[in-house]
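A protein chain is absent from this complex, but the other protein chains hold their places.
Going by the order they are written in, the chains are A and B; count residues from 1 in each one.
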Amino acid sequence: MDWTALRVSLWLGAGTIAILLPFGIWFGRLLAIHQFRGKVFVEALVTVPLVLPPTVLGFYLLVMFGARSPLGQAFQSLVGQTLPFSFEGLLLASAIANIPFVVQPIQRGFEAIPSDVRDAAACCGLTPWQRFARIEVPLAWPGILTAAILTFAHTLGEFGVVLMVGGNLPGETRTLSVAIYDRMQAFDDRSAGVMAATLLVIAVATLMLTTTLSRRVGVRRG
Amino acid sequence: MLRRIGVLLVATTVVIGTGAGVSAQRPPTVAAAANLNFALTEIANQFKADRGTSVEVVFGASGTLTRQIQDGAPFELFLAADEEFPNQLAKAGLTRDAGVVYAVGRLVIFAPNGSALTVDERLNGLARVIKSGKAGRFAIANPDVAPYGKAAESVLRKRGLWDAIRPQLVLGDTIAQAAQFATTGNAIGGLVAYSLVLGPGFAERGKYAVIPETDHQPLRQRMVLLKRAGATATQFYDYLQGTSAKAILRKHGYGVPQ
Partner (left out) sequence: MCDVADRRLSVRIQQRSPIPLDLDFTCDPGDVLAIFGASGSGKSTILRSIAGLYRPEHATIRADGETWSDTASKAFAPPHRRAVGMVFQEYALFPHLTALGNVMTALGHRPSTERRSRAEDLLRLVHLSDHQDRRPHQLSGGERQRVALARALAREPAVLLLDEPFAAVDRMVRRRLQDEIDELRRTLDIPLVLVTHDFDDVVRLATRLLILERGKAIASGALSDLTSRPDMPWLRDAVGLGSVFDARVVRRDPERGLLELTFGGGTLIASNRVLDAGTVVRVRIAARDVILATSEPDGLSLHNVLPGTVTALNADPAFDHIVVQIAVGEVLLLAEVTRDAIARLDLTSGKRLYALIKSVSIGVIPDFRSI
């Protein structure tokens, strides 16, 4: 078991959630509550990373931020390191790839709140922020938690884009999924097997968690 | 209960994060061609034992690693499987100098136990299997990114087998992956690196025959220090040209320059 790789994977998952959750809550709520022209287009755009091959995302990130691009060179002279082949680059790739996993469950969570409950909250004298914090978030909470769990699990499973943008650097961009590939190439099937089993267990646990969560939502609604 | 799950997730992440060691000064990263899998790992361990410092090695196909270096990958030393890729980097101004040839590799034809293929240096066994019509998959490294793959292609062409075997070829992204295909019974065999089949556990998996050097361009393997190389990387570069390293390389089937 490559503990460093597990650490990188977990940090990548946690970091992606930290970046995307606030965005997801803001944007998911916006999509749930407001109607506007072009909304269908925006919702489709949010879904694009789902159907995009990870290699496409990797390709564009490398082309845009790699050392051969002007943007990449500027970044490198500022920070000393390009965005690709760094953990931060992985975070960026992961954040983009996970947008649908964050936005959609949260959107569903807020959509499930009847609009007259929100109106009633206003008529109870709650300011918009109080409405959000005391009424909407507690009711949308299962959606928010589902988004976090799904994003975390999906990040753990990312491979193509991580390998392309990250480059398998130990302790920096070698996640658990990449470590499996790496160990197999080194003819170390035993290690690869342990790590593969770990990821499998995490995937199953995630599914169980999200299923339980959606059942709990049903119970509370009564 | 929901809150508890959230807290647990965060706590686990934090614990593993801090528990798995704070990364202070991370050792320099060395990019190496996949054929060096066993040899370089041993040399790096020896280096650590002798000098007390370590390097991290990342294995891959020479072409892929070259591409990554061009895109900004923070490697400090690059051990390629040929000379062309390092020269490309030197020309682009990414290296300290033109580097040195550290080893000469050899190609072998490998057949796993139970395969219909019989191995011999002239590839007659392969020709027979192809002619019999019973040929299954045959593994080589991708000639576009792996010099060993390119060498494999020349060998097959020289023996007049390239066109016939082409539809059966399975290409590994690296020579190590090709070796995996060749040894796991997914293929009748393959053209793989000598250094890999000398690795642990390979002897029992099948049989091999070394391909004559004259059948392909010599696999002169060059290494270069990248511009950002630090003291440790430079030390390692020198160490690789020293006697202990050379002995290990020879042990793994490489020719070494005098």
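Just so it is clear, contacts are C-beta pairs under 8 Å (C-beta built on N, C-alpha and C of every residue); 3 or more make two chains touch, one makes a residue touch a chain.
Remember, it's a predicted structure, so these values are computed and weren't measured experimentally.
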| item | value |
| --- | --- |
| Displayed partners of the chain not shown (whole complex) | A |
| Sole contact to the chain not displayed, among A:L45, A:A120 or A:A133 | A:A120 |
| Chain A, residues in touch with the chain not shown (by the definition above) | 114, 116-117, 119-128, 130-131, 134-135, 138-139, 220-222 |
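Convention: only the chains that are shown with their structure count from here on.
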| item | value |
| --- | --- |
| Residue ranges of chain A touching chain B (in the complex, touch as defined) | 3-4, 6-7, 10-11, 13-14, 62, 66-68, 72, 76, 81-82, 84-86, 141-142, 145, 148-149, 152, 167-172, 182, 184-187, 209, 213, 216 |
| Touch list for chain B against partner chain A, complex | 1-2, 5-6, 9-10, 12-13, 16-17, 20-21, 23, 26, 29, 34, 37, 41, 56, 58-60, 68, 70-74, 174, 176-177, 179-180, 199-201 |
